[in-house]
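A short worksheet on the structure shown next.
So, chain A:
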Amino acid sequence: MDYIVILDKTILIVAIFIVSLAVAAYATFGERKVAAWLQDRVGPNRAGPFGLLQPVADGVKMFMKEEIIPNAANKKLFIIAPAIFMVTALMSSAIIPWGKPFEIGDRQFHLLVADLNIGMLFVFAMVALGSYGIMIGGWASNSKFSLMGALRSSSQMISYELPLGMSIVALILFAGTLNLTEIVEMQKYGNWNVFYQPLGFIIFLVCVFAECGRAPFDMPESESELVGGFHTEYSSMKLGLFLFAEYIHMFISSAILATLFFGGYHFPGIDSLDLAPNIAALVSIVVLFSKIFFFIFLFMWVRWTLPRFRFDQVMNLGWNVLIPLSLLNILATAAYVTFF
Partner candidate 1 sequence: MNPKVDNEYIVEELKLAFNDDILLMDESYGMLGLEIKPSKINDLLKWFKEHPVIKANFLTDICGAHFPDLKDRELAVIYHVQSMENNIRVRIKCFIPISSPKIASATNLYVGANWMERETFDFYGVEFEGHPNLQRILNVDEMDYFPLRKQYPLEDGTREDKDDSYFGR
Partner candidate 2 sequence: MSKEITMSSEPLEGYQGEGFLATSLDKAVGLARSKSMWPLPFATSCCGIEFMATMGSNYDLARFGSERISFSPRQADLLIVAGTIAKKMGPVLKKVYLQMAEPRWVLSVGACASSGGIFDTYSVLQGIDRVIPVDVYVPGCPPRPEQILDGVMQIQELVKNEPIRRRNSAEYKALMASYGIK
């Protein structure tokens, strides 16, 4: 294997890691700001100019805070749970095409860690693994609130995995590939999948909300009921990891949403410009990130507007509404693909 490939991938992995963390950090800040603006408030503005250092302050504080491991907790699992949650959150970033390839010399550098031909399946696997972090954390805390949070979370994840997968099945039927790069390339020139799969998109969006545990599906936390849900007993940076991972999940989910349904790094108009490859690559990254930020904003906007479902209603919505709808969507798509 070429050492340049290793170097290229290493740099890319580190870059994505840092970017994910940075985006997640600033998403926490963004969340607070957006919440404030939606509520006619100002939001954090004391830490640094315009409060921009707020995430740093939070991070430092959490690092310096005392670690508490409850006596009754299962110590090993208690410690490992946030790590699992964090790692799985980061791992699904591996298959997202972040932009058009750079060209240095005669070599193309793809902004993609692993060009898996089963990219979508990998995402599902990682998302499914993520719920283990919550489950283990909630269970190991040995607190009833945490346990209930964990239980709610795992059953919610399982229920929403199905419609999530099926809404993608329709998309895959339509696209004819599992490879994300190819899916992105298909959506060039404004040919976005959302126009062909509107129902699939809505189902996918709802499921992503549920998978991320964001309101109105924030069952695992449900602050007013379960205090903090699965992370009630966590303090210090372990809590930090949980909170962070939630935003990384959000970031990655937004990236996947943008990639699958909104043309990834393509944008009508910009696609047709005849830019130099490196500039085009840069522009494409910007395009993708603006889409991602829009979705992150959507996540927040919804969270601060809607009330939360009740646990059984979440299940009901998943099994009785979304699954039939996604089945219908598959049928319709299959029919379309077969007959036209």
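How these were chosen: all candidates are chains of the complex that A comes from, given by their letters.
Following the convention adopted for this analysis, a contact is a pair of C-beta atoms (placed from the backbone, for glycine too) under 8 Å apart; a residue touches a chain by one contact, two chains touch by 3 or more; residues count from 1.
Everything quoted here is computed from the prediction, not taken from an experiment.
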For chain A, which of the options 1 or 2 is its touching partner in this complex?
-> 2
Residue ranges of chain A touching candidate 2 (in the complex, touch as defined) | 32, 35-36, 39-47, 51, 53-54, 56-61, 64-68, 223, 227-228, 231-236, 239
